[in-house]
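Working notes, structure below.
As you look at this complex, bear in mind that one protein chain is not there, while each of the others sits in place.
Presenting chain A:
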Amino acid sequence: MAEGEEPMVVDGGSGDRSEWQGRWDHVRKFLERTGPFTHPDFEASTESLQFLLDTCKILVIGAGGLGCELLKDLALSGFRHIHVVDMDTIDVSNLNRQFLFRPKDVGRPKAEVAADFVNDRVPGCSVVPHFKKIQDLDETFYRQFHIVVCGLDSVIARRWMNGMLLSLLIYEDGVLDPSSIIPLIDGGTEGFKGNARVILPGMTACIDCTLELYPPQINFPMCTIASMPRLPEHCVEYVRMLLWPKEKPFGDGVVLDGDDPKHIQWVYQKSLERAAEFNITGVTYRLTQGVVKRIIPAVASTNAVIAAACATEVFKIATSAYVPLNNYLVFNDVDGLYTYTFEAERKENCSACSQVPQDMQFTPSAKLQEVLDYLTENASLQMKSPAITTTLDGKNKTLYLQTVASIEERTRPNLSKTLKELGLVDGQELAVADVTTPQTVLFKLKFIS
């Protein structure tokens, strides 16, 4: 709470808990009354409200467009022990819809400002912020929550979160211990489209089971950008990817900052020149910024709707009030108001949740590069920069790793060597690490002729 500001507590509070008569009446009706449509496990009781208020711990991932709505929805539904993780700081362009933030908050961490706002506004609510990447937190952290709800803007982060909750599952003699399951509720929006899904790790379809549902991300081929541009976007990408590193307009080692108007202005001017060469029209400042920052248009109402659907599911699962969504909801309000609900199926050999060892088939004369391409291009794997290690002669050997420059340089020659040359045999186990999963994925190499 900033100095000299009035606390945003509603009048009439009494006692430590700031409860007032009838505060939770709306919620109580669903916890204390029996009904014909409740979950089979539901038991009407006055204790459920106490569980909600005192014990239930919810983790919200993301404090942006969806995150702000989620925090509000959960706090106003009776959840009081909420943690929120977000690695970003507030940008002025967030203010039109991320309503927990004000102009004075620009530059501050989203998680912290969001937590402050909700804690002030909702008496008794305790939101704990974490200004971190989800990858900076570990098993011990994630294990403490009853339910995790995501309002993320990246498929990679979703897959990581999915993998983390899968790694917490306990199997006894091959049987899943249900108490180790932490439900994951995932919401996503893009313009007027959105989806909400309920994932019970180990039991229902996970993020990776339905990876093909995500639209492929638009990355223009290099040859188009370098020599055959057709669209204004190609011109901007040319400047961003080829011209900037070459001309270093703001000095050595200065990275292109999409939020720096001077940088964008430079990219814009150069893009215009590039476009003029090829008679391409349509390069504007706005388009330039959109391409550099990979901006996807956001609509406040879609975020409100999807977050609401997610929060409803958190409530249902936390209280057994009703049967949860089974398991995927799609929303679109471009033409009318449309929703579609279906049950996404588990993939039998899902690389994340099936526990089925992943087979890879290659000829012994195939080059390691082909293995790398398979890991990144296969629609069900879609890895970003996989690191491949294996055991040779009893020792752990890194075959290729991209993310550390010195190791990349050292292992690069391996890419053009054949699997046989590298000493790999039929049945060889390859351990692959990637930003899309917190756990290493094991692959079994099968040689074919």
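Assorted remarks:
In the analysis below, a contact is a pair of C-beta atoms (placed from the backbone, for glycine too) under 8 Å apart; a residue touches a chain by one contact, two chains touch by 3 or more; residues count from 1.
The rule is simple: contacts and distances are computed from a predicted model.
Hidden from the displayed complex is a chain whose UniProt protein name, among "Small ribosomal subunit protein uS7m", "Serine palmitoyltransferase 1", "Exosome complex component MTR3" or "NEDD8-activating enzyme E1 regulatory subunit isoform X2", is "NEDD8-activating enzyme E1 regulatory subunit isoform X2". Touch with the chain omitted from the figure is made, among A:Ala307, A:Ala352, A:Leu399 or A:Leu445, by A:Ala307. Only one of A:Asp25, A:Asp41 or A:Asp252 touches the absent chain when the whole complex is considered: A:Asp25. Check A:Gly163, A:Gly188 or A:Pro229 against the missing chain and you find that the one touching it is A:Pro229. Residues touching the missing chain, restricted to chain A, are 25-27, 29-30, 32-37, 69, 72-73, 76-77, 192, 196, 228-231, 278-280, 299-305, 307-309, 311-313, 315, 322-323, 325, 329, 333-339, 341 (touch as defined at the top).
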